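A single protein chain has been removed from this complex, and every other one stays in its place.
So, subunit A:
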Amino acid sequence: MVVQALAFYLFATVAVIAATAVVTVRNPVHSVLLLILTFFNAAGLFVLLGAEFLAMLLVVVYVGAVAVLFLFVVMMLDINFVEMRQGFLNYLPIGVLIALVLFVELAFVGATWALTDDKIAVLAHPTPAGLTNVEALGQLIYTDYAYIFQASGLVLLVAMIGAIVLTLRTREGVRRQKISEQVKRQRADTLEIKKVPVGRGI
């Protein structure tokens, strides 16, 4: 148990420090790298909670895919630090507002927790007894709420098609390689054998 507690404090401390650093460091690439570190530590916390499936998904989806895209975009940016600091005061009020809303919400969660008498009863059960958490999640998603899950999949599909439609541009005069045509090409399409009489040419 002591080891678990130590691991928790390690993951939690690194996560909090890294998350703070995400918003304070100057270089956006460092920000993204620290964000990845935060994700990673959050995954560690999931493992400690006994939700190893969610932990792996967090790493595969967020760290392995989403953050890679972030990193690509940020690395391509031509960053001007002076310009970046100019808008700071303009955006300050709205930033503070959002932070305040989040803080109040978190405070509500904490307060409900503190005011509940029977804390065991409201504990979220990680998994029903006798099931690994992959099976438990699978049952929830694909058996109990299958239609809602499919519907959310459709929403994502629509979003994807929308993104493609918005960014698709067909340029004139682009010569693309058509592999099927190349493969289909027969000898007769390209080669013609001519008899050339001596001294006359074609």
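Following the convention adopted for this analysis, a contact is a pair of C-beta atoms (placed from the backbone, for glycine too) under 8 Å apart; a residue touches a chain by one contact, two chains touch by 3 or more; residues count from 1.
The rule is simple: contacts and distances are computed from a predicted model.
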Listed names "NADH-quinone oxidoreductase subunit H", "Xanthine dehydrogenase YagR molybdenum-binding subunit", "Ubiquinol-cytochrome c reductase iron-sulfur subunit" or "Lysyl-tRNA synthetase class 2", matching UniProt entry of the absent chain: "NADH-quinone oxidoreductase subunit H"
Which of A:Gln4, A:Gln86 or A:Gln177 contacts the chain that the document leaves out: A:Gln177
Sole contact to the chain not displayed, among A:Ala18, A:Ile36 or A:Ala136: A:Ile36
Residues of subunit A in contact with the chain not shown: 3, 27, 29-30, 33, 36, 52-53, 56-57, 59-60, 63-65, 68, 71-72, 75, 132, 134, 177, 179
